[in-house]
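Let me begin by presenting the structure, written as C-alpha cells, before commenting on it.
For this view, one protein chain was removed and the others were kept in their places.
Chain lettering (A, B and C) follows the sequence in which the chains are written, and residue indices restart at 1 in each chain.
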Amino acid sequence: MTQRFSDVVGQYSVILFDAYGVLKNSAGVMPGVLDVLARLADAGKDMFVVTNDASRSPEVMAQVYTHPERGELIGPDKHVTSGILAAEFLRAKVCTGQVAYLGKPSSAYYIKSAGLDAVPISECAVDANVSALALLDDEGFDWQPDLNRALNLLRRQNIPVVVANADPTYPVDGQSVAIAVGSLGDLMERIVHKRFIRFGKPDALMYAYAYAQAQLNNTSIDKSQVLMVGDTLDTDVLGGNKFGIATMLVLSGNTRRETAERQIEATGIIPNYICDSILT
Amino acid sequence: MTQRFSDVVGQYSVILFDAYGVLKNSAGVMPGVLDVLARLADAGKDMFVVTNDASRSPEVMAQVYTHPERGELIGPDKHVTSGILAAEFLRAKVCTGQVAYLGKPSSAYYIKSAGLDAVPISECAVDANVSALALLDDEGFDWQPDLNRALNLLRRQNIPVVVANADPTYPVDGQSVAIAVGSLGDLMERIVHKRFIRFGKPDALMYAYAYAQAQLNNTSIDKSQVLMVGDTLDTDVLGGNKFGIATMLVLSGNTRRETAERQIEATGIIPNYICDSILT
Amino acid sequence: MTQRFSDVVGQYSVILFDAYGVLKNSAGVMPGVLDVLARLADAGKDMFVVTNDASRSPEVMAQVYTHPERGELIGPDKHVTSGILAAEFLRAKVCTGQVAYLGKPSSAYYIKSAGLDAVPISECAVDANVSALALLDDEGFDWQPDLNRALNLLRRQNIPVVVANADPTYPVDGQSVAIAVGSLGDLMERIVHKRFIRFGKPDALMYAYAYAQAQLNNTSIDKSQVLMVGDTLDTDVLGGNKFGIATMLVLSGNTRRETAERQIEATGIIPNYICDSILT
Partner (left out) sequence: MTQRFSDVVGQYSVILFDAYGVLKNSAGVMPGVLDVLARLADAGKDMFVVTNDASRSPEVMAQVYTHPERGELIGPDKHVTSGILAAEFLRAKVCTGQVAYLGKPSSAYYIKSAGLDAVPISECAVDANVSALALLDDEGFDWQPDLNRALNLLRRQNIPVVVANADPTYPVDGQSVAIAVGSLGDLMERIVHKRFIRFGKPDALMYAYAYAQAQLNNTSIDKSQVLMVGDTLDTDVLGGNKFGIATMLVLSGNTRRETAERQIEATGIIPNYICDSILT
C-alpha cells in the first residue's frame, strides 16, 4: 500500500509540506528530516511549509529548519501560514484601528504586520471601539472570562471576525490532543450566528497563495508539478485535492497506519500517494 | 398582539413555567411573581418549574419561591430539571462506579442522587476508570485544562456522556450572556464524533416527565389542559409545541418585544399566546 | 461478543421491537419470527412495534404479524409509529383546516386520523390556505416539482411542518438503500431556516408513548423491565439508552457483524446486549 517518498518526489518541482507530523513533532524537528530537506534543496526543489499556525511569526518558525552545515533550509518567505492570510485580510479589509485578539502575545505579530494595533481581549471593554476580532491561538488567555468577553463584544458590534487556524485540535504528545482555536471559533460562531472568516487548510486559498509564490520564482510551473505532503486527510489532502495538485499522506503524524485505509474509505478523501514518512 | 396572562390562564389546569426570564432574573424572583403564584395556587392550578438547570438541587431551587405568608409555592417535587433527567439516565444505564463531571460541586448532587460517586474532572486521570462523563454546569472548573482533560478521557474510553443542560448561553444581566455548558458539550461532541446524551428543553422528555407527574396528581388530566410558559422560542415554545401542549411566550426575559414577531416568522416556532409577562 | 436472545429476554416484561431488520425485511416477515413472537406472547410478554414509518396505518402494519394458527400477534394498538405522534401533534396544535402532505395516499391516514383534511402538495397552490405541511413518505409524489412547490409554500406562509419519519435512508434490498423522507425534510429545513417538528426514533417521545401504553396495561411496570430491540445504533439504541431502558442490537438488519464493534466504538452508542437475531 505505501510507497517510498524518495521514489515519488522526483517527478515534482514544488513540494508543499505540512509542518507538524511531517517535519516536526512535539520534540522538535524529527531526526533525519533536515538531511532530507538538504537533499531536496540540492535537487533544486522549491519547498514551502504550509501550516495552520498563527501562534508565531514565519521568522520564528523558519529557525527550526536550520541545518548545522547548510543553514536555514526553508526560509521565512517560504512559510505560508494561516496567520499570513489572516493578516492579508486585515490589511485589505480592516485598514485602521484596533484589533482585539485571543492568543499568545507572539501571535499578535500577524495583526501588527497588517499595520494595525493589537489588543488582548482581556484588556478590551465590551463597548470598546475595535475594528475586528482575531482568534489566533488557544494559548495566552483565560478561556472562560475571555471567550465570554469576546462573545459579548460580538453581540454589540458588527465587526469582522477572523479565525487564523481552522484546525479543531492539535497533538500535544503521542497520546493526547488539545482543543485548537478553530474549535473555539466554531463555538462562538454558532452562538452569535454570524459568519466568521476562516483561514487555513483545507481552504484552497492557502494552496493558491503558495502556488502564486512558486510561480513568482519560476513562471513555467504548473499545478501538475506541485506535491502537497501532509499527515491529515481532512486538511492537507482534502485541500490539495481540491486545488488540483498531487497529494501525499504520510503516516508519521495524525494518521495511524492501521486505520489509514479505513479513514480514506470512510471519508472519500483519496491521496495520490501514501508513505510512511518523508524519510523513506 | 399580546394578551393578558390572567385572561389566558383560566382555561388550563396544569401550568409549566420556565424559571429564568419568567419567574426570576439575575436579581432573584421578580417583584409580584410570588403573588401571582399564590393566586394560581388558590385557584387550584398544578404548577411546575421546568428548567434547563443542573447547577443546584431542586431543594435549593425551590427555596426562592417562598412566599412570606404562604411558604413554599412550588416545592422541590414540582421542579423538573434537566439534572433530574440526567440522573435518571445515570441510575438506569450506568449503575455503578465513578462519574467524572464538569460543574460546580453543587451540581454533583445529581450524580450522587443516582447512587454514584462524583469526581471533578480535575481530579480524574485520563486513564482513570470512570463509568460516565457528565457536563453539568459551566462554572466550577478551569475551562482550558479541564476541557482538554475531558477530551482526552473520551478519546481513550468509550463511556456515555451526558449533557445536563442543552442551552447554548444564559443571560447574566440585562446586557450580557455567558456560554453555557450546552455549548461546551457541542464543542467536545464535534471533536470526538460520538453521540452525547443531552437533557433539557426543547427535548420533549422534559415535558413528558412533568406531564407524568401531573397525571399522578390527577389522572383525568390530558394534554389540552396543560400550558407551558417560557421566554425562549427555541427551547420553551418549540418543545412544548412538539409535545402537543399549549405554549405561551412571555416578553420578560430572552425575547424582546420589538423582535418577537420577526423571530416567530424567521424560526417558524409559533406560540399559542404572547404576553408581556405573567404579571399581566 | 454476542448473546442469545432467548437467554436475555426472560428478565424483561415489555419488549419493544423495531420492525425493519428485526422482524421483517424486504421479503416480508422473516422466517421463524412469528413463532418467536408466539412464544413470547405465551410467556406473557407485552410486545410493541416501535417504528419510524408513516407510510401506512397501524391496521395495515399489524396484518403481517398474523400467525397461521394464533392470529394477530402484535395488534394495531401495539404499533407505535412516527405517524401516530405526528397525528397527535396535528390534532393538538393544528386543530382545523387543510394539511398539505408529501407521501403516498395511504400515508394521509395519519392526517385524517387527526380530523383534518389531507391535500397532496401537487394539488396545493403556493398561496393556498393550508394549516400545516406534513412530510410523511418518500413515495407517492414527483420530487422535483413537489419539493419546489412545498419550499415556496413555506416561504410565503408561516405554518408548522411535521416530518413523520426521522430516518435519512431505508434499505430496499440486501444491497441498496433509498433516500427517506427524513432527508428530504433536512434538505428543506436548511433552505427555509425554520424549525421542523420531527417525530420518530431516536426521539425519546416514541419510547415515552410506548411506555405509557405499557403502563396502562400494567401499572406496576417500571423502566427496568423494558427492553428495546433494534438493528440500528443511532435510532433504536440511542433513543432507548436516552429513555433509560435496556437496549439490544441485533445483527439481522442495518448493522453488519463485521463492523458492529467498530461502530459502537466510533459512535459511543453502547447497547446492553448484542444478538445475531431474535431467532437465537
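The rule is short, and it goes like this: a contact is a pair of C-beta atoms (placed from the backbone, for glycine too) under 8 Å apart; a residue touches a chain by one contact, two chains touch by 3 or more.
For clarity, every value in this text was computed on a predicted model and none was experimentally measured.
Taking every chain of the complex into account, the chain not shown here touches A, C. Checked against the full complex, the one of A:11, A:66 or A:224 touching the unshown chain is A:224. Only one residue from A:204, A:221 or A:279 touches the chain missing from this view: A:204.
Although one chain is not drawn, its touching partners on chain A can still be listed: residues 88-89, 91-93, 154, 158-161, 192-197, 203-205, 208, 212, 223-224, 234, 238, 241-245, 264-270. Looking at chain C, the residues touching the absent chain are 126, 138, 142-144, 147-148, 151-152, 155, 168-169, 175-179, 183-184, 186-187, 190-191.
Just so it is clear, only the chains that are shown with their structure count from here on.
Here the CA centre of chain A is 40 Å from the CA centre of chain B. Chain A and chain C have Cα centroids separated by 45 Å. Note: centroid distance chain B to chain C, computed from Cα atoms, is 28 Å.
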